[in-house]
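Apart from one protein chain that is not included, each protein chain of the complex appears where it belongs.
Chain nomenclature is as follows: A, B and C, assigned in order of appearance, with residue numbering initiated at 1 for each chain independently.
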Amino acid sequence: MIGGGQGAFIGAVHRLAAALDGHYELVAGAFSSRPETSRATGEALGLNPERVYGSYQELIEQEKARPADERVQVVSIVTPNYLHFAPAKLALENGFDVIVDKPMTFSLAEAKELAAVVQATGRRLALTHTYTGYPMVKEARQRVADGALGPIRKVYVEYPQGWLSTFAEGDADNKQAGWRTDPARSGVAGAMGDIGTHAFNLLEYVTGLQVEKLCADINVVVPGRQLDDDGAVLLRLSNGASGVLVATQVAAGEENNLRLRVYGEKGGLDWQQADNNTLLLKYLDRPTEILRTNAPYLSALARHNARVPPGHPEGYLEAFANIYRNFALTLQAEQAGEIPSPEMLDFPGVEEGVRGMAFIESVIASGRSEQKWTDFTV
Amino acid sequence: MIGGGQGAFIGAVHRLAAALDGHYELVAGAFSSRPETSRATGEALGLNPERVYGSYQELIEQEKARPADERVQVVSIVTPNYLHFAPAKLALENGFDVIVDKPMTFSLAEAKELAAVVQATGRRLALTHTYTGYPMVKEARQRVADGALGPIRKVYVEYPQGWLSTFAEGDADNKQAGWRTDPARSGVAGAMGDIGTHAFNLLEYVTGLQVEKLCADINVVVPGRQLDDDGAVLLRLSNGASGVLVATQVAAGEENNLRLRVYGEKGGLDWQQADNNTLLLKYLDRPTEILRTNAPYLSALARHNARVPPGHPEGYLEAFANIYRNFALTLQAEQAGEIPSPEMLDFPGVEEGVRGMAFIESVIASGRSEQKWTDFTV
Amino acid sequence: MIGGGQGAFIGAVHRLAAALDGHYELVAGAFSSRPETSRATGEALGLNPERVYGSYQELIEQEKARPADERVQVVSIVTPNYLHFAPAKLALENGFDVIVDKPMTFSLAEAKELAAVVQATGRRLALTHTYTGYPMVKEARQRVADGALGPIRKVYVEYPQGWLSTFAEGDADNKQAGWRTDPARSGVAGAMGDIGTHAFNLLEYVTGLQVEKLCADINVVVPGRQLDDDGAVLLRLSNGASGVLVATQVAAGEENNLRLRVYGEKGGLDWQQADNNTLLLKYLDRPTEILRTNAPYLSALARHNARVPPGHPEGYLEAFANIYRNFALTLQAEQAGEIPSPEMLDFPGVEEGVRGMAFIESVIASGRSEQKWTDFTV
Partner (left out) sequence: MIGGGQGAFIGAVHRLAAALDGHYELVAGAFSSRPETSRATGEALGLNPERVYGSYQELIEQEKARPADERVQVVSIVTPNYLHFAPAKLALENGFDVIVDKPMTFSLAEAKELAAVVQATGRRLALTHTYTGYPMVKEARQRVADGALGPIRKVYVEYPQGWLSTFAEGDADNKQAGWRTDPARSGVAGAMGDIGTHAFNLLEYVTGLQVEKLCADINVVVPGRQLDDDGAVLLRLSNGASGVLVATQVAAGEENNLRLRVYGEKGGLDWQQADNNTLLLKYLDRPTEILRTNAPYLSALARHNARVPPGHPEGYLEAFANIYRNFALTLQAEQAGEIPSPEMLDFPGVEEGVRGMAFIESVIASGRSEQKWTDFTV
């Protein structure tokens, strides 16, 4: 693991997600650019001190030097955005498979270069767009693909949070707020990069469509903030459908309420993270149906990503763990000389990473434009 | 009553709403431009046949000719949009107070002229924007006015319906679909006029703010349709806040799910018509509260508009009836030489009607523009 | 109207419910045993002072003396329980049809005698068990009757309120609490009579089954109170199914949350008053369905009792009004020499009244018994 030192949020989540299914063992880490923090984190996690490193370069170099059956197999990168690309590239080029937190890189240019590295090295890369890991999101995708809604006409995706309603980055102890609102570490976007990309990924994953044009209203609401903390985007999709994407971090009192609604000629679907085990299917002429995680009537894709019987709520960590698990199953299958099943291969990767960075740059460009529509360019 | 012949939807609703509190008695009508329909409707309603007229002109003329204490006091106009202005003007000019369905007129020009007539005649006009009649919408307005949320930053209002997902106007028996999608009877807008104006009115009523600029994506989704059946609008409000308004009639499987969310510096609120007796108040640092119709902790404004104890659900007809009741209380107070209380005067009127028509014309103009922002002009 | 003077709760509800559909006009009343209160109420309601009476005897006598086409047709009795029987009997015996609030009488003996009077006079009597007036309760009954759930196995009905959590009857201004906790005016039961009977009626109405045995835990929770304010009852039904009925008025913080769940061999249903426009249908092997008021897929029985399109919430007053409306339609049909349709005849009557009083007496007897099971005796 690279990053995830004490006090970080997402590093701990990666560790929980990796541990759940027993496919991963954490054996080495460069948890912080400050050696003492890295060391303390490693000790708290019970790691062999020899394998707790002071930098990602050191980690990759020394792990590579170990015998093949004793070195790390997968490098997980959980640093702030500006520190994704370099370690990912180095890890891939030295023969490691990579899991990287989203957004994939600091810029679209980096993302494209990383895609080329993946291509050139033949290694695998997973991107932790957690929300598409939920079983009922899988079911939503499957139903759309099966034509249950008919051709898609409208898409609404929204992601309201309230945690940046105040100038939280003014508090030096608030490391999350600090780097996420800092252009030097986060990139050209704040809310749009942090959560807008999740909403965008969810939309494209479920509909199987691509955004082609957008019209963005991008705002910095809290005085003194350097990056956007709020935005709304009108969308045109590849089949002519239209949509709206909302992402805000100043919706005071909201937690983390990602929601997707999709409507086609024959019906609609509604999923929200706060009630993640439920998917509503709506129809023109008959009652709305409540689909539930791991119910026997669900698709193989959805059930593959569930762990306990219906009525035993699964949550965020399980969704996160699905990315880790599917990535492990894919690697194991390939190591065994088998072709991974579609269910195994169903995790976000470098293509989603490139599109996510293109979304960030397009949406910020649109926000600055006086023209209504801006092309989504990759 | 003018309009509301057999088969019409909103006429029957007006009659139920007027009857509920006993302030109105239906004594005369010109229910249809087809005399036989008017006559049959009058008969079914048990009216004196002498007071069932073949045209609105006839109704106004003959009722005016009756002794003052035997003539109608209020004229309710429930015709399609293109038939609002003329009877409203005639009624006002002949000394009748008027209740008119929304949108107030066929065009902004008509709306402004009607405002002038109201001004000149000194009569009163009520506009049936039903949704602001709900007790918990009143509470929302009061809380915002009292500063419970702090200065407003974000507003989201959405109004998804699914009933025009098919080419319903192709069915001659579907009179609702017929006139609402017909530019000659509905005006320049379809969905934006029919339900977008409700969403707009709700937003301005609760926040006390005004829309100043907008950026609209207006669509005709169903092939063959003449007017918009779908749209999304980015908003700028008078205090610099931003917002999103969504109105669609092609969200297959949706009923009538108007919802408003407002966020300020200190918290947010969430109200939806499908659960109209609940208002959620959200806070930065403490638990969300569930406010309920007619609870003792509500404002006088909200409680004035409720009829039964908490836990006895009130609904759409009661909200509609609140407009009728407050209008009647206002007229009664004035007839008694008293000044109506703020609670009595709390019904939508000609100013809201003008702004609603300005919304329709601005939003359609924006939809046709390549520029991002269009001024909201009255 | 007999009872319903100023300050009373249910009298005002009856007036709203009667007014809604235009089938009734309030023309006479004996609103209170105190003549000045009766007079003031009549004046506030705009009644002819000649037809505002000082006692129910006077009302019945003098109305009967009027010409047939000028006298009241239906007498509505909205007094406390101990004043139901005598005016109902007198009205029936003098040729008036009667609507009476629940529970029907003060005792089972009175109820049986009233049933005999109905039988003997051939007049009609309606009992305002409001909750079975909801459209989705009608749908529930229809689905059970159609076998959608298979043979019924389990029934849960609960009715928690919190308004008697304190010694409210100690406040002389709280007239509702006063008479409802007073054995001299309410009868042998408090909560079980006031709301337990609603729960019981709902259960028998929807399932079409009858309670045959019960085992009750009846409590007086608030110190100083004279009648039960809380209870739970185990049930045996006529087909061998079992159930639980809960009614309490000391569930602090609860409003009025009547809920019914029924399970059969093939599925279950769930309805609650707080979300009265929704009925959940659950199945062994497929997704739960959300049925909604006035949707096209509902039964004729349910749609007959709805007034506005799906998505326009109907509420308590509309449910109440359905009893009034169906009673009026029945009387109108009979006056026209027609046989009322099953939909018209679908209102609670004297049989439900007798069973309700039997429930009250059986449940109180069981509460006092050391034996587990007590027969439900009529």
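Note that in this section contacts are C-beta pairs under 8 Å (C-beta built on N, C-alpha and C of every residue); 3 or more make two chains touch, one makes a residue touch a chain.
Small disclaimer: the values here were computed from a predicted structure and weren't measured.
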Partners of the unshown chain among those that are drawn: A, B, C
Contact with the hidden chain (one of C:27, C:221 or C:333): C:221
Residue touching the undisplayed chain, where the options are C:126, C:250, C:317 or C:357: C:250
Full-complex contact with the absent chain, from C:263, C:324, C:347 or C:376: C:263
Which residue of A:198, A:292, A:355 or A:372 touches the chain not shown here: A:292
Residue among A:58, A:113 or A:275 touching the omitted chain: A:275
Absent-chain interface as seen on subunit B, which is shown: 280-281, 285-292, 295-297
Contact set of subunit A toward the excluded chain (per top definition): 9, 12-13, 15-16, 19-22, 26, 45-46, 161, 163, 254-257, 273-277, 292, 307-318
Residues of subunit C in contact with the chain not shown: 149-150, 153-154, 156, 158, 160, 162, 165-166, 215, 217, 219, 221, 230, 232, 234, 242, 244, 246, 248, 250-254, 261, 263-268, 281-284, 288, 369-373
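Simple rule for what comes next: only the chains that are shown with their structure count from here on.
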Averaged-CA centre spacing for the pair subunit C and subunit A, given as whole angstrom: 55
CA centroid of subunit B to CA centroid of subunit C, Å: 35
Distance from the mean Cα position of subunit B to that of subunit A, given in whole angstrom: 43
Numbers and ranges of subunit B residues touching at least 2 other chains: 254
